[in-house]
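Omission of a single protein chain aside, the complex is shown with its protein chains in their original locations.
Showing subunit A:
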Amino acid sequence: MAKNDLKVLGAWPSPFVMRARIALNIKSLDYEFLEETFGSKSQLLLQSNPVHKKIPVLIHGDKPICESLVIVEYIDEVWASGPSILPSQPYDRATARFWASYIDEKWFPALKGFAAAQGEEARKAAIEQVVEGLALLEDAFQKTSKGKDFFSGDKIGYLDIAFGCFLGWLRVTEKMNGIKLLDETKTPGLAKWAHKFCADAAVKDVMPETEKLAEVAKIVIAKLRGAGAPPK
């Protein structure tokens, strides 16, 4: 497949961009990675995603596809002969989509909330939410993996991608706060899964190094805290 038939507009620290790249890697697809400059948006991005103006955008031929999970499903459907990303049964697909939605709507906002929180009370309440969420995800892992390595079974799939993309940021949070969130005692399944996920061929080249992410984190956290400040 010609490299310039597929483009990803993104940025290396973004977990959402990572989802698209992992999906493309699973299907062994070449693509051009167009890196957006931090703090500004290219003309191509504004043109391709006029509604949300956000990354990632997958450009296939001349058609843009937006929203990371929509992109993952698109890749799975177009390149249906490659390894499957979504499960085949409707109920399993609904379950995977449910947990991906939970991660995007509740769990990741809770993690961001913890990063933005200031003061001991706020931080304590925020981290509790993150930990509760991880307990739910541990449970979901036990149920859907059925004793195998990944949420999807023997190989990584939709839910692995949806959650695994946040592992870099999770590690940064652990390091910066001197805490352990994925724990061999509290979340044994997830702790093992995290290692396997990061070592996967489709993941290891697009998962950012924790130290590099930590540098970006400082800027992002300042922004999150600034955004949370009351208007003047």
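Please note the rule applied: a residue touches a chain if its C-beta (ideal position, glycine included) is under 8 Å from a C-beta of that chain, and two chains touch if they have at least 3 such contacts; residues count from 1.
Operating definition for what follows: contacts and distances are computed from a predicted model.
Student: What is the missing chain called in its UniProt entry, if the choices are "Mediator of RNA polymerase II transcription subunit 9", "Golgin subfamily A member 7", "Methyltransferase type 11 domain-containing protein" or "glutathione transferase"?
Tutor: The record names the chain that does not appear here as "glutathione transferase".
Student: Pick from A:Ala11, A:Leu44, A:Ala122 or A:Leu136: which residue touches the chain that isn't shown?
Tutor: Answering carefully, the residue with contact to the hidden chain is A:Leu136.
Student: Among A:Cys66, A:Ala115 or A:Ile161, which residue is in contact with the omitted chain in the full complex?
Tutor: Going through A:Cys66, A:Ala115 or A:Ile161 one by one, A:Cys66 is the residue touching the chain not shown.
Student: From the list A:Ser101, A:Gln142 or A:Asn177, which touches the chain that is not on show?
Tutor: A:Ser101
Student: At which residues does subunit A meet the chain that is not included here?
Tutor: Subunit A touches the chain not shown through residues 51, 60, 63, 65-67, 70-71, 73-74, 77-78, 90-91, 93-94, 97-98, 101-102, 136.
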